[in-house]
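Sharing a structure here in structure tokens format.
The complex appears here without one of its protein chains, the remainder shown in place.
What follows is chain A.
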Amino acid sequence: MRLQLALKDALVGAVVAALLFVPLVALRTDVGSTGALTLRYRWTDAAILIGLVFIGRLALVLWMGRDGLRPSTSAGPWTLRLQRLGKLAAPAFLAVALVLPAIPGIDRYWLDLGILVLTYVMLGWGLNIVVGLAGLLDLGYVAFYAVGAYSYALLAQYFGLSFWVCLPLAGVLAAFWGILLGFPVLRLRGDYLAIVTLAFGEIIRVVLLNWVSLTGGPNGISGIPRPSFFGLPFSMAGGEGTFAGFFGLEPSSTHRVIFLYYLILALALLTNWVTIRLRRQPLGRAWEALREDEIACRALGINVTVTKLTAFALGAMFGGFAGAFFATRQAFISPESFTFIESAIILAIVVLGGLGSQIGVAIAALALIGGTEIFRDLQEWRMLVFGGAMVVIMVLRPRGLVGTRTPSIALGKRRAIDGKLVGEGHG
């Protein structure tokens, strides 16, 4: 009986897969030797994929039954175990992050990857304030990242200011733009807010692209000063007044990479620390209340506009910090680095991690950014793995990896709140 059901189910799955994979995989156009397009058939590849779907569905139904896999927002058996581990997991992650440069076998490639992941962790945590806590869907977060990056680049270029002066300035400027954007758009809700923030992200990029006299347009800005170790530059020459010379070390190019790594780690931890503290205070609670029910907030005397603006400004500020870091790390920025896909990736990190969950966002950033990097060898299949993983997570955990909410205060023991009850915000 079950076998029959499983076979039927698997067959349906295979038909759907065939409809998808025959046009997408089996038929491929290539540029021929004469420059004309030629059609190439890849029936084996498509057959393998369809076969995989058939066997996978068959095994799944036979093993777990038809309804074995259900979407869940609550703490499943493995999340419960993870949560018990969670008390250990967060410090463990932190410990690994702290000693990473000292671990033998970690070379420059891994450090660069670490920097990249941490940048996205920080951006994810920054956007988490806006999307996860305050429930405002922001599709243009990359705009603030760009504002931060260009603030540092331009201030350094035109006024010769150092990174340490520009870092707070970049944050302040990004927050300022956050408020400027916030004022007109925060009365919009849901889809409308999403569209306007999306447009804002594009406007910033288009302005950067076209204001050639200031930003260099598509050529970007190069020669952005690298950061110094509190005034001591990293230089291969060594000698007095450089980092290596001052500490009596052999000059090495990894010093700067290690320094950049710790810098972004510190910035990310700052974001995390501020968010965690604010969540337990009136402002953070008001953000979450706003996500739950805006009208009730108004009836309780909470100034909805100001509260939304603080969330927007704070999220933007951390985006600005990350942008300034990005500029000093790359030493070159151009509008190409700030396209919509960046916003989408950051948002995907927040959504996959679980709205409002700090550890979930960190894990999602690690999986999404680190994962795609590790699967680089798979080349064109990389995005398929990426997309497949995302679909699986969204099917099984519609509220992200950590779908539960931890109360900010409790008389007794803090118990996680089921994601079903927690609002997602209406913009």
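Note that in this section a residue touches a chain if its C-beta (ideal position, glycine included) is under 8 Å from a C-beta of that chain, and two chains touch if they have at least 3 such contacts; residues count from 1.
Convention: contacts and distances are computed from a predicted model.
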item: Complex member absent from the view - protein name from UniProt, among "NAD-dependent epimerase/dehydratase domain-containing protein", "ABC transporter ATP-binding protein", "Sarcosine oxidase subunit delta" or "Cytochrome c-type biogenesis protein"; value: "ABC transporter ATP-binding protein"
item: Touch list for chain A against the chain that is not drawn; value: 274, 277-278, 281-283, 285-286, 288-289, 292-293, 295-304, 310, 405, 407-415, 417-418, 421-423
